[in-house]
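The complex appears here without one of its protein chains, the remainder shown in place.
== subunit A ==
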């Protein structure tokens, strides 16, 4: 409906509301309109979910396929959405639910269940899957005899516990009596084709039984967790070529870290984002490395190769399309076979040795250390597609409009006598020139959002580049003139060198936007001090804030920091409330269920 045609009769709004709405919309530019539409959708959605979720199963109780997804960065949600769409196009009844919105007790009413879940860090479930993942392993979990399931995992094979969460889900569901009717797929970072194949296979398996139980009734489609922001035409598959406007080092000259503040212009695109979202960035591999690889494998740079349907020179393919940095077992295996290198072939049999071998090496190290003459196509077939790197967005469009800012730590290390750089961070920090185009897309993350209520206080724990989304939060709250208090915890090695966005933070303290800032510079004194120590030092206040309804956010390192902060929180809760371990855990779980404890960790 066009706004001009909007009137009280044709809408659920009063005439006065219609006028207010028309007045507001007239002031908004297209980006703002898109934002408002997303904001209202999310708002309405949240409100609706509160009342509906518990009763939801009745909608398709007879026979519907329930798709549960647990997503950290949005990839699993994307696959789950595709699965839903395919199911719908087959006329199947389907429910798409985020695990964070799913009541575990509803499980016993399910007949057909598909689980789409990613894994991050050292085999851990994504934030929104945590509760269900844990619940399934408890005695409270119901018997699921007769339930048919199909599980698909998303992960990154360069990590040791590849797709562990999907494996856990399947195993736990099976143990409760559910029957796997289609074989689980463990998707690697380059998953599009394999996902499509699996979806077809899984639906083929579900369809006969579903249809039989469904009878003649048309599919009742219920969808939860619709995207909060209007979808852009630019996606992971179709990224936008954006101008790189600024790459500025923001650590001091004597820092041991090289962190860059990156500004990218989204001008000319319809990409919008909300604080908490991530930006996917494609990059070019180092040409010098590519040329070295071609020389080592005695391949003519101009040789034409095929990548799917596309034909291009092997050199271009290696620069633009294929992963050359982040190593993973699949590559070593294929390269071992292609080259017949005995040392590498031995690794294929020995998982632990493979891990150890991969750990210090980038892909080109493997080639450099095991050079062999190859056909261009053979080399290309050994490699997987270059994956965009996701970075938490460090800006709010309320402040920067059609720009997007990132905070990127340059991955750099010495190995085998040469300097190694991260694929994307190396590209942005060292090779890309300001003014050049980089391909980007935005990834929405509804699991990391400011409170809808501007009066709600927030505590943000973001050491290192974990500060990024909180810069976005602060810009947003500043622009919204949100009255809720803001408390930032930041940490890094050295005060003089590594205080990211120091001047901005000082400004926000002065203006009163930030009520409190606590910093932990670990290496400025004999005894190391970290953000969790600062939390503990402020135990009383932290608890008081939580009791006052504060939302608590963590961003940054998943393996150590997020766990240490979690533990500190538990201790703080115990100390101030007299709760025991279990009750303190429950306190945090309740926070999480209320979306008041959110993590963006990696």
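One rule holds for everything that comes next: a contact is a pair of C-beta atoms (placed from the backbone, for glycine too) under 8 Å apart; a residue touches a chain by one contact, two chains touch by 3 or more; residues count from 1.
The working rule: contacts and distances are computed from a predicted model.
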Matching the hidden chain's UniProt record against "Carbohydrate ABC transporter permease", "Sulfite reductase [NADPH] hemoprotein beta-component", "Xanthine dehydrogenase family protein molybdopterin-binding subunit" or "Protein ImuA" returns "Sulfite reductase [NADPH] hemoprotein beta-component"
Where A:270, A:504, A:533 or A:585 are the choices, the one touching the absent chain is A:504
Out of A:111, A:184, A:236 or A:261, the sole contact with the unshown chain comes from A:261
Given A:320, A:524, A:564 or A:585, the correct residue touching the omitted chain is A:524
Touching the hidden chain, out of A:249, A:385 or A:566, is A:249
Those residues of subunit A that touch the unshown chain are 248-253, 261, 495-497, 499-506, 509, 517-519, 521, 524-525
